[in-house]
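Every protein chain except one is present and positioned as in the full complex.
Let's look at subunit A:
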Amino acid sequence: MNFAKTIGLMGLVVACGAARAAGPSEAEVANAEEVVSKVRAAARYLHDKGTSAFADFHHKDSKWVWKDSYVFVYDCRKDRMIAHPLRPDLVGKPIMQITDNSGKFIFKELCKVGSEARGGWVEYSWPKPGAGRLSRKVSYAMAADISFSSGVQVSAGIYDEGITLAELNKVLEKMSDPAKYPAL
């Protein structure tokens, strides 16, 4: 192997590494199925543990933060953020007035679809973790069944510029049997 070939090979290796660093690999991007499973697991966890479990959703290193997604917990009736691992400044604050850059009232929409029997999806703009800019986010919301606290919901989202709500609803349809898709 001559010197030029060696340099060329090294350049290729560096370029491949840079490409991997520039765009997250598939393993680092949460998909819709994972989001639904995580949200269901979070709702189940809150059902079993009650309000003491809220504290477990505050931490960045908990199991509720994975890949580029995370579970956040809020109270639609009390209009309060209960837990948000990446935005602790929002915890305890009113949520209903929060809008994205198109003026959509994010939590009004989440609370609306989350109160439906199997939950639902809402798309909006939100900063992607680590990206430092707004991205299209589609979050899945569902009610958490806690004794004497009927307004609590849990939600998590995917960052995807292309996927449609119809496609996401198909995922939900496919996962309608929790026995086949157990909570993570």
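Just so it is clear, a residue touches a chain if its C-beta (ideal position, glycine included) is under 8 Å from a C-beta of that chain, and two chains touch if they have at least 3 such contacts; residues count from 1.
Basically, contacts and distances are computed from a predicted model.
Per the UniProt record, the absent chain's protein name among "HypC/HybG/HupF family hydrogenase formation chaperone", "Branched-chain amino acid transport system permease protein", "Acetate uptake transporter" or "NADH-quinone oxidoreductase subunit K" is "Acetate uptake transporter". The chain not shown here is touched by just one of A:143, A:158 or A:171, and that residue is A:143. Counting the whole complex, the residues of subunit A in touch with the unshown chain are 47-52, 77-78, 143, 145-151.
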